[in-house]
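On to chain A.
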Amino acid sequence: MSMLNYHHFPIYSIMVLFFGAFLIAAIGGRDIAKNRKTTGVRAFIPLLATAASLAFLIALIKPVMLGGEVIAYWMGSRGISNGYAIGIALEVDALSLFFALLIATALFVSAVYSIKYMEHDDNIGQYYILYCMLGGGVLGLVLSGDIFNMFIMVEILTFAAVALTAFRTKVYGALEAAFKYLVVGCMGSTLILTGVIMLYAQYHTLNLAQLAALIPGTMNNATKLAFALLYIGFSTKAFIVPFHPLAADAHGAAPASISVLISGVLTKSGIYGIIRLTYFLFQTMELGAMQFMLVFVGSVSMFVCVTMALAQHDFKRLLAFHSISQIGYVLAAVGLSTALGISAGLYHAMNHTLFKGLLFLAAGAVLHETGTTDLGKLGGLSKKMPHTTVLFLIGAFSISGVPPFNGFASKWMIYQATYQKAVETGNIGFLLVTIIALITSVLTLASFVKVSQSVFFGQLPAEYENVKEVPFGMRLAMGILAVLCVITGLVPQLVTRYLTEPAARAVFRVGDYISSMGFASQTPAPAVSFAQVGVWEPISWLLILCIALLAVTIVAVAGKYDRVSVRSSETVDTKYQLFYGGEDNFHSQVGGGDLFWGFKHNWRHYFSFMHDLHSGIVNDYALWAVVALALSIVFVMIVL
Partner candidate 1 sequence: MDFPFVREAVVKLFSKPSTQLYPAVPSEAAPGYRGKIVFHPETCINCGMCERVCAGGAISTTVEKTEEGDKITRTFDLGSCTFCNTCADFCSRHSIELTRDYHMIGVEEGDLLVSGTFIKAPPKRPAPKPAPTPKPVEEKKADTPAPAPEN
Partner candidate 2 sequence: MFKKLIEESTAKSPWLFHINSGSCNGCDIELVAILTPRYDVERLGFKLAGSPRQADIVVVTGPITKQSLPRVLRSISQVPEPRCIVTMGSCPQSGNVFKGSYSVAGPLSKYVHVDVDIAGCAPKPEAIIDGLALATQILKEKRGQM
């Protein structure tokens, strides 16, 4: 095989990142002198590495997504011996590639952003080493065909993420957040390792495809226990309830470029692990109880985290909770086990990477310019940072599901999928999921209204009078994501046809996954239908809206709408002051954590309960993990 055969591309895309990390270390990881030259090179290497990685993965779209091929790749020459896979394998089906593409995109954009964002930090070399390690780890996780390598990659990415969370040690709470993450993350990793060991003890193989061929039908209590351990292990990586407080702390403390990775990349790797686990390895998703488990956890995640987000008064913590809320959507949709549901879930996962990345970058831009993300202290930045404001609003509209942005397209598919499932099964519980999803969506909108009012609109505090727009590099990174948000929202049919439907189809083609690795498979691929009941044509809608807007604007301008009076001189003119009931103007910003008190007042008992529950003590969170593990073991033992 030549070097440029596309079968090599998955390993290239992983190795290029690890090699980048090595190269940065070779140049010198520590800034002894503030050498601008090496700093530039160090920023350039991860950029190049992530770009190359993304390019390799994009090249794989044609054979894997469109051609439906499953790439099985053996490292070295060892493959199957005596019917057992003894080599290290990469296996890339459409699902792996879908997640890998998301991850590589987020890595690339974040690398572009990091150049300017991190330039004033110390030890950039170490930052970029960890950055590349994290990227390589996540890509390795989703492309691996081997469950032990998945564990190795989980370890790499967890430790890289922990170190990056604590990277800004001067930030209040960074070390604490990293410690919490370390404790619970290690619990998760240990659970995964234990699960892997138990599977290996049972089946004498670590290859995913072979395990998938062997496990269904031969499940005993040890296998079930392994399932529960692996499930909880990947849950900690996806930060779904009850592991959400970690995410909030980690996001709040980490640099924004790393928050993008934690929310857009790490949580996706957890979701990927859960999908691999439930649909491939154990093939348990036929069971109503397993569907219930995922949908239930997903619904609880989306609702609890959105209400938690409403109560936040820090920009990045708020985004962190939304991140889990959106992951809840993904999990609930994936747990439906219908083709439309999985397609919708994956679509939402993609959109989540895009818009949440955009929002975190916008938060980072605000932090970069003002030095704070406290919603109570900011305000009125739209006059100083107009581009960031527009980009933020695109992200906010996307996540809140405002048509025609991408969040709407995927959420709308999720509503249909849940409602369809409810109608098909006659189970009113799924209907409840639809309702929760719709309410969560409007609560999401509410909290982004809060952010836009508290940070970008309203009144500018005097100390931010000299704030400037962020550098072009940062705006470019945000712009890429914003354009992707708009495009994926405008052409949902294309996105589903070329990206999410192949990936969703791959979920049902377990047989292909097994046989392409060279193992015998009994599972025939079921016929899947992606039919939707609803109709939504964003481009036509946008066209009509544009015509209507144009008509309205023309009429308005003809009616002297634009003849407005604005203060011309620098002197204070009371006419152009705000109306304060006649008082002289003073700084009075309505915003911050308590904006929606009319809502919160009715829910005060719930909020005070949640407040007490989220104690911030790592022991409590470790206890939650243990309780979650115990519950899931009991549940799995009963239903499987």
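These made the cut because all candidates are chains of the complex that A comes from, given by their letters.
The rule we apply is simple: a residue touches a chain if its C-beta (ideal position, glycine included) is under 8 Å from a C-beta of that chain, and two chains touch if they have at least 3 such contacts; residues count from 1.
It should be emphasised that the depicted structure is a prediction, and the values quoted were computed from it without experimental measurement.
Note on chain A: across the options 1 or 2, its touching candidate in this complex is 2. By the touch criterion stated above, chain A contacts candidate 2 in their complex at residues 559, 565, 573-575, 577, 579, 581-584.
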